[in-house]
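Every protein chain but one is kept in place in this view of the complex.
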Amino acid sequence: MADFHIRLDGVTKTYGSLRVVDNLRLDIIRGEFLSLLGPSGSGKTTILMMLAGFQDASEGTIYVDGNMINDIPSHKRNMGVVFQSYALFPHMSVAQNVAFPLKMRGFGRSDIRERVERALDMVQLSTMKDRKPSQLSGGQQQRVALARALVFEPGVVLMDEPLGALDKQLREQMQLDIRELHARLGLTIVFVTHDQSEALTMSDRIAVFNKGRIEQIDTPRMIYDHPATRFVAEFIGETNLMEGEIAGREGDEAMVRLSDGCMMRVRARDGLERGAKVLVTIRPEKVELSDPPAAANSFPVTVSDTIYQGDHFRVQLQGAGQRFIARRDRRAAEWPQGARLHATFAADDCWVIAP
Amino acid sequence: MRPGKLIPAVFGLLAVSFLLLPLLVILPLAFTSSLFLIYPIPSFSLRWFDVLVTNPVWRAAIVNSLIIGIGTTILSTVLGGLASLGLREKLRFVSAPLSTLFLLPMVVPAVVLGVGLQILYARFGLSSTYLGMIIAHTVIAIPLVMVSVTNSLQGMDSRLELAAASLGAGPAATLLHVTLPLAMPGILTGAVLAFAVSLDEVVLNIFLAGPGQRTIARQMFAELRDNISPAIAAAAFLFIAGTIVLMALVLLMRRRVGGTAS
Partner (left out) sequence: MMARLWNRRTRAFLLVMPMALFIAVFFVWPLVIMVKQSVSDTAVLQILPRTADEVAGWDRASPPSEAMQAALIADLRAATDEKAVGDMVRRLNSAQSGFRTLMSKTISAVAKPETGPLLAPVDKRWMQPPYWIAIADALEPRTDRYLLAAVDLERDATGDITQMPEGSSANRLIFGRTFWIAGLVTLFCVLIGYPYALLIAASTGTTRAILLAAVLLPLWTSLLVRTAAWFILLQEQGLINGFLLSTGVIASPLALIFNRTGVVIAMTHVLLPLMVLPIYSVLVTIPTNLMPAATSLGAHPLRAFVHVMLPLSLRGVVSGMLLVFMTAVGYYITPALVGGAGDQMISAIIAFYSTQTANWSMASALGMVLLAITLVLYVVYAQLSGRNSIGGRM
């Protein structure tokens, strides 16, 4: 049985009549890297603020190690927090910033010096310890914030879009660094982001939020390959969606009649009754394109545009009464506009969700 | 030069002279050897500074100004600083009216406040006391302290305090280690302004002070009315020099606290 580190039970946050976080149930496993992913305004920061004790939940209970912590003030919660803008103390040096939580906990001088040294080593900033935050680059400030949140060895680290202000290259470097630290220190990390690729890269699990509710919580792989709802399918990566209804079953496969009448074969799932309305999703990179039709699940399509994207081509298609997107390897032939092709959807790559 | 540029340039020059000339003409007269506050200066001497320190009236005035000024600075900075911190908690129908109320002494004419305080002081025996003067000056210094401290608190990233809390600092430690150091430029500015206001205040002094609380400003006022002597210019010189020193001090402190806070 999983070892729950943090449990949110029925946690709700309202501002007036607006339910920003709505009856949230969430178990965070000890040592996991959990990302909270969702569009702007979906309540991610609010959840983090309630975990850190900066805001009170309107309803519900938060447990850490089985103890309710709703009434514990933030300075006694022992959670490290990394803010989006880092929130480094501008009047303290790097070393003083990192020493701050230790000083607050009454550590001895030499002990503090040693631990600060180690924390700064960990983020490769030992040479900058006497600088003021304003004399550091964004990435360096980020690492100071990280060291400061980790130096007192909290069990949980909360991060609110910590990499949002960094440029792409630095962000990718930091993603790997944080992942590595997570693995090394065995921390529980709750990581807020609205960047889906960041969430996919870093997380053990991802909770996808929409309007204060969890749409799906699962491993990155499951979230990507088997989205639970239309919202998740559309929010994570690109996808093709086809409306239809179940026309019948055949062993472990099911037949779906699309809205234009075409039949399509998909991998079956429990609970797919005949006549049920469904959405078939297939990722663009799973769409096969060929001149002659393949065996099954092939539909005639017309190329409406082909866009070069560096490492691949994005092919926009028209067929079966709707638009499709396919993603082709750069070695693939560059079809001219108006070319008539066949698109093939392997039954295994099609995923069926409720509309 | 084209007239399109000449006219603004001439206007600017005239306006700057109008603004600065009065300040410039008074300074040299502090060093005149003449008995009168007029140009030309026959020869330079420090006799009027000597008068300031040796003449018992001026000497008492300087001491009184310092006592009342320092008292006002302390009282108004403490009260204003605490209130600015407290007013960050936004309570509807309470915080906004209170902040407005605390700024009102800046609006009410000094004579009006003088009349009210005079009647009040007569009841409580505060007339002609140092405490009475300090209190009266504090009332009019408070808005300036409030404005500068509130500005510096508003300019502060509120997440810094959340960060401090998450790192284990309780409310008192957060105040001591984070909020106060970051608000220090504003607090210092407020303190300097409070001192300056007290130093320059005359009207309330006329209404409320006895002969024992005559300040430099009051003494200057009296001298300007009766026997105009260059001692006024010497006092003015001290005023201007003092202002410059104080402002430099504040700027220096700001630099030091500086960082990204400002």
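Per-chain numbering from 1; labels A and B assigned in written order.
FYI, a contact is a pair of C-beta atoms (placed from the backbone, for glycine too) under 8 Å apart; a residue touches a chain by one contact, two chains touch by 3 or more.
Since the model is a prediction, treat every value here as computed from it, not as a measurement.
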Hidden partner chain, touching residue among B:61, B:117 or B:183: B:117
Option touching the unshown chain, where B:42, B:155, B:171 or B:212 are the choices: B:171
Listed residues B:51, B:103 or B:253, member touching the removed chain: B:103
Hidden partner interface residues of subunit B, rising order: 8, 11-12, 15-16, 18-23, 25-26, 29, 36-39, 78-80, 82-83, 85-89, 91, 96, 98-120, 135-136, 138-139, 142-144, 146-148, 150-151, 171, 193, 196, 199-200, 202-203, 206-207, 217, 220-221, 224-225, 228, 232-233, 236, 239-240, 243, 247
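Simple rule for what comes next: only the chains that are shown with their structure count from here on.
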Length of the line joining the C-alpha centres of subunit A and subunit B, rounded to whole Å: 56
Touch list for subunit B against partner subunit A, complex: 157, 159-160, 162-170, 173-174, 177-178, 181-182, 257-261
Of subunit A, residues touching subunit B in the complex: 52-54, 73-81, 83, 85, 87-91, 100-101, 104-105, 132-134, 148-149, 152, 158
